[in-house]
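The complex appears here without one of its protein chains, the remainder shown in place.
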Amino acid sequence: MELYPIFGWLDGLLEKVGITGPTADLITLVALAAMVFGLLSLIALFLVWWERKISAHIQQRFGPMMAGWHGVLQTVADAVKLIQKEDIVPTLADRKVFFWAPVICFVSAFAAYIVIPFGEGLIVSDLNIGILYIIAITTFTVISLLMAGWGSNNKYALIGGMRSAAQAVSYEIPLVLSILGVVMVAGSMSMVDIVESQSGWGGFRWNIFFQPLGFVIYLIAATAEANRTPFDLPEAEQELVAGFNIEYSGMKFAMFFLAEFVNMFTVSAIATTVFLGGWNGPFLPSWIWFLGKTLAIVFLLMVFRWSFPRLRVDQLMEFAWKVLLPLAFLNILYVGVFAKWLNW
Amino acid sequence: MGIISKLPVFTENLPGGGLVTTSLNQILTMTQAKSLWYLLFGTACCAIELMATGASRYDFDRLGMIFRASPRQSDLMIVAGTVTYKMAPIVKRLYDQMAEPRYVLAMGGCAIGGGPFYYDSYSVLRGIDKIIPVDVYVPGCPPRPEALLQGCLEVGKKLRTQKLEDWSGPKNESR
Amino acid sequence: MVELVKEFASGIYNLLLGMVTTSKHLTRHAITIQYPKERWDIPARSRGMVVLLTDHETGKLNCTSCLLCEKACPSGAIDIEVFKDENKKRHLQGFVVDFHKCCLCGLCEESCNFAAIKMATTYEYPEWDKAKLIYDKDMLAKAGYDVPYEKPVRKKKASPPSKKAASPPAEIKANTAPTSESAPEPAPTPEPNAETTPANSPEAASPSPAPESKEEAKPIDTSETDKSAPTETDNSEDKN
Amino acid sequence: MNPAELTAYITSNFSGQLETVENDQAEPYFIVPLSDLVPFSKFIHDDPQLELNYLMNMAGVDTGEQFEVVLNPCSLVNMQRLFFKVVLDRGDPKFDTVSNLWAAANWYEREIWELYGFEITGHPNLKRFLLPDDWDDGFPLRKGWVGKNVIPLPEK
Partner (left out) sequence: MTQDLHTEKMVINMGPHHPSTHGVCRLILTLDGENVVECEPVIGYLHRSIEKICENRTYAQCIPLMDRFEYVTSMSCNWVFALATEKLTDLEIPERAEYLRVIMTELNRIASHLLCIGVTGLDLGALTPFLYTFRERELILDLFEMTCGQRLTYNYIRIGGVSQDIPDEFIPKCREFLDIFDEKVDDYEKVLTENPIWMARNKGIGVISKQQVYDFAISGPSARASGVDFDIRRDDPYSVYDRFDYTIPVFEGGDSYDRYRARVQEMRESAKIIGQALDQLPGGDIRAKVRAMFKPKAGEVYSRIENSRGEMGIYLLSDGGKKPVRVRARGASYNHLLIIPEIIKGLKIADLVAIFASLDVILPEIDR
C-alpha cells in the first residue's frame, strides 16, 4: 500500500504515542475511512442543497432560505429530522431484505471512493483494477434497489425495483464500453494511471478531446446509472408514487437519499478521472481542478434533470440497446484504429 | 420514532443532563420545524392553491418544505379540500401510514368543517378532525397561498412547544 | 437515412434549446415573495375574512340586524341573534360567523345595505383550535375595527348618534317579500331621500355594483353627508 | 334546418307518437313515450338528415310529481340540437338503455341508476361509482329523500 502524505502524518502521530505494527495500520485505515466518509457526507449534503438551489433558480424562485445563510443548513436539518422520524417496517414486508437494502445501497455508494483520486496523491488505495472495481461496486446499488422493491411488499415498489434492475443492466454495457476506449489508450485500469496518461500539454491532454463520442455515451449512461431524470424511472414520482423507496421512512430513507447524491458525485468523479483529465490542470492545486471539474459535470446533470421530461421504460431500453450500444462499439472501433495509427 | 427519542432518557441521568436535554430538544424540534416535508395530497380546490404555493411566487421550498408523494416520508399532511365519506377511510389510512412525528394541517373550510357543503350534503365529511387529529386549521375557501405559508409556520411554532419525551408514537397496527 | 440524420440532428438541437432556455432562467431574478419578510400588496377587493364594521363616532356596530346577510349566505355560516325590545326595536344580540362553513363568496357584503358587514383583506388567521374559528360579535368587530369603508350613499346622516335612525327603508322589505316575517321593522319612519330613492328601487337593492367602487365612492360620500361624515372618513384613514 | 323545420321533419318521419312541447328555446322539444325511447333514439342517431351522434347530456329528473329522463343529443355534423324526454312510471321507474347508441350514455345512465334508482334494462355495467360502496341510504336525488347524514339548511 502506497503511503501518501496523510498516511505518513498519521503514522508519525501514532508512532509518537507508541503504537506500531498492525494496530497502527488498522487505526490509520479506520481514521481514513472516517475521513472519506465525512468528506463524502459533506459533499452529499452540499449537493442536495446545491441541487435545490439550482432547481430553484432555474425556476425563478429562491429555494431553501430559512435554515442558515440562504439555507445552507437545510440538508443538515433534513438529515437530523429524518433521523428522528419513526422507522416503519410494513407488517407484510420481508424484514431482512427490507432492512439490508438501504445499508447495501449506502455502503456501495461510499465504497467506490476508495479508488477515486481526489488530487495528486489524494487517493485511498490505487488498485490496479480501479475502474473495474468501481463498476463492480456501483452495481451493488441496483441489487439494493431490487431488494428494496421486493422487500417492501408494495406493488409500486416492486415495479420500481424491476425497472431499476432492467435499466442498470442495459446501461452498464455502454457505460463500460465507453470507458473501455480510455482504458485501451491508457493501457491500465488504475485510476492514477488513467489520470497520468492525460497529463501533459499544459494539463489539457484530456480524453474528451480525443473521444468526444465516448464522453457523451458515458454521460448518458451515467445519468441512467445514477437514476437521474430523464432516466429516473425507478422512482418516477408521477407513475410509481415514489418507486422503490415508497415504504421507507426515517433513516433508511435518508440512506437512499444520500446514496443517490453520492452516486451522482461518483459518476461525475469517474467522468472527470476518465475523460476530463482528473486532477490535471495548470496553476491551481490538483484537488481544486478535480473538484471543479466534477462539480461542473454534476451541474450538467442537474440542468438535465430540470430541463427534460422522463423517458418511458421501453423507450429507455430501446435507446440503450439500439442507439447507445452500437455507438459505443463504434467508439471502440474508432479508438482502436486511431490509437494504433496515431500511437497515442 | 427513531433512536433519538431514547436520547433524553439517557441524557437525563447525566450530570447537567437537564440542560442537555433542553437544548437537544430545542435543536431537534427546530430541525423538524425547518424541514416539514408535506404529503402531496389534495382533493379539491385547495389542492390548486397548494400547487400554487409550491410554485415560484410563494415557493414552499424556501421554508424547507418539499413534497413527498409517499406518506412514509412526509411529516406534514396538508388536507387540501373536501373530504367525502367515501374518501375518509383513505385519509385515515394515509395518516396512519405516516411516520411519527407527524402533523396535520386542515386547509380551507371544507377540511375544517365542511365549508359550503356543511348543510344539505349527503356525502361530505364535516371536518377532518372527526377522523384524524388536526394541528392547525387554516381558514379560507381556498386560503391564499400566504395564509397556507402562515399555517405551515404555525405548525412549526406548535411543534416547538412539544417535548421530546411526549413523542411516544402510537403503535398503530394498520400500517 | 437522410431523414434519420435530420431527425437526430433536430432532436439534439431541441434538447440543447431546452437546456439553454432553462439555463437562461438561472440568471434571471427570482419572482418569489419571501412571505413572512415581504408581503404582497393585497388588492382592496380581496376577500379574506368576514368582519363587522364599527362606526367610529358612536363606537357601535353598523349592523341593524336586518338579517339580510344571514339569508344571503349560501353556506349558512352566519348566525344572528336579535333581541326585540318593548318598542319592537331590534337590537343585535349575537353575531356569529362560522369560518368552518364560510366560503368567502361575498354575498353577505353585497346584501348589506348599511355597510355593516364586509369582506376584509385579512387572510392570516390560522388557529390551533377549531373552536376559535367560530367568530362571535366581539371578535368580528375587533377584526373589522380598522377596516376602511364608506357609508352607503343612501344613508341619512340626520341623526348621527342613533344608528337605528338609519333603519332599513321600506324597499328592503319589498325585496325580501317571500320572507317578510323576519324583515326588519322600521321603527322611525325612514326619511324620504331624493337622491337615494333610485338606488333603492327594488331591483337595484340586490347586490348592486355601485357601492363597490371603493375609492371613488368616498368623496361622494363626504360631499353628500353633512358634518359628521368627514370626521368619520378621517377616522378610518387615521387608523390605516 | 331551423328548429321549426327540424320539428316538422322529425314528427313527419318518425313513426311513433311524439308530443311536441312549445318553448322559447332554440331547439325542438319532444316528450317521447317510454316504449319509444330506443326506437326514437335510434332514428335520430342514424337518420342521415339528423345524425344526432353526440349526446351532450342525459339527466334523471324528479319534478316532485313524476320521474323523467332528459336527453340532449346534438349533431357534430350539422350542429343541430334536440331536447327530448321520457316520463317514467313512478311506481316502477324503468327504461331501456341507449348506451349502445351513444357510448357516452354509459356513465350518465349509471349515475341515474345510482342517484335516482331508476332501473335500466340492458345496461352493460351497473355498478356503484359515485356513492360509497357500502351505501344503503336510498336514492339521494329523489325529492323528499332525507338521508342519515344530511343536516338541512336552517330556514332563515
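The first chain written gets the first letter, and so on, giving A, B, C and D; residue counts start at 1 in each chain.
FYI, contacts are C-beta pairs under 8 Å (C-beta built on N, C-alpha and C of every residue); 3 or more make two chains touch, one makes a residue touch a chain.
This one's a predicted model, so the numbers in the text were calculated from it and none came from an experiment.
Peer 1: Could you tell me which shown chains are touched by the chain that is not displayed?
Peer 2: Contacts of the unshown chain, counting the full complex: A, B, C, D.
Peer 1: Which listed residue, B:32, B:73 or B:121, touches the chain dropped from view?
Peer 2: B:121
Peer 1: Out of A:117, A:130 or A:230, which residue would touch the omitted chain in the full complex?
Peer 2: Residue touching the absent chain, from the options given: A:230.
Peer 1: If I consider the whole complex, including the chain that's not displayed, which of D:8, D:126 or D:141 touches that chain?
Peer 2: Here the residue in touch with the unshown chain is D:141.
Peer 1: Among A:46, A:209, A:308 or A:334, which one is in touch with the chain left out?
Peer 2: Considering all chains, including the one not shown, the answer is A:308.
Peer 1: May I ask you to list the residues on chain D that touch the chain which is not drawn?
Peer 2: Against the left-out chain, chain D lists 23-25, 53-57, 59, 61-64, 70, 72, 74, 76, 79, 81, 83, 102-104, 106-107, 128-132, 140-141, 152-153.
Peer 1: Since one chain isn't shown, list which residues of chain B touch it in the complete complex.
Peer 2: Where chain B meets the chain not shown: residues 40-45, 47-49, 51-52, 55-57, 69, 71, 81-82, 84, 86-87, 90, 94, 116-117, 119-124, 141-142, 144.
Peer 1: Identify the residues of chain A touching the omitted chain, counting contacts across the whole complex.
Peer 2: 55, 58-61, 155-156, 159, 229-230, 232, 236-241, 306-315
By definition in this document, only the chains that are shown with their structure count from here on.
Peer 1: More C-beta contacts across B-C or across B-D?
Peer 2: Between B-D and B-C, contacts are more numerous in B-C.
Peer 1: Starting from the mean Cα coordinates of chain B and chain D, work out the distance between those two points in Å.
Peer 2: Distance between chain centres, rounded to whole Å: 45 Å.
Peer 1: Just how far, in Å, is the C-alpha centre of chain D from the one of chain A?
Peer 2: Those two chain centres are 63 Å apart.
Peer 1: Go ahead and note the Å separation of the Cα centroids belonging to chain A and chain C.
Peer 2: 58
Peer 1: Any chance you could list the residues of chain C touching two or more other chains?
Peer 2: Within chain C, residues 30-32, 34, 76 contact more than one other chain.
Peer 1: Can you list the residues of chain A that touch 2 or more other chains?
Peer 2: Each of 56, 59-62, 65 in chain A touches at least two other chains.
Peer 1: Spell out the part of chain C that touches chain B in their complex, as residue ranges.
Peer 2: 30-36, 39-40, 46, 48-49, 74-76, 98-105, 123-130, 133
Peer 1: Show which residues of chain B lie in contact with chain C when the two form their complex.
Peer 2: Per the stated touch rule, the residues are 56-59, 62, 109, 112-119, 126-127, 129, 134-141, 143-144, 146-147, 149-151, 153-154, 158.
Peer 1: Under the stated contact criterion, what part of chain C meets chain A in this complex?
Peer 2: Going through chain C, the ones touching chain A are 15, 18-19, 21-23, 25-26, 28-32, 34.
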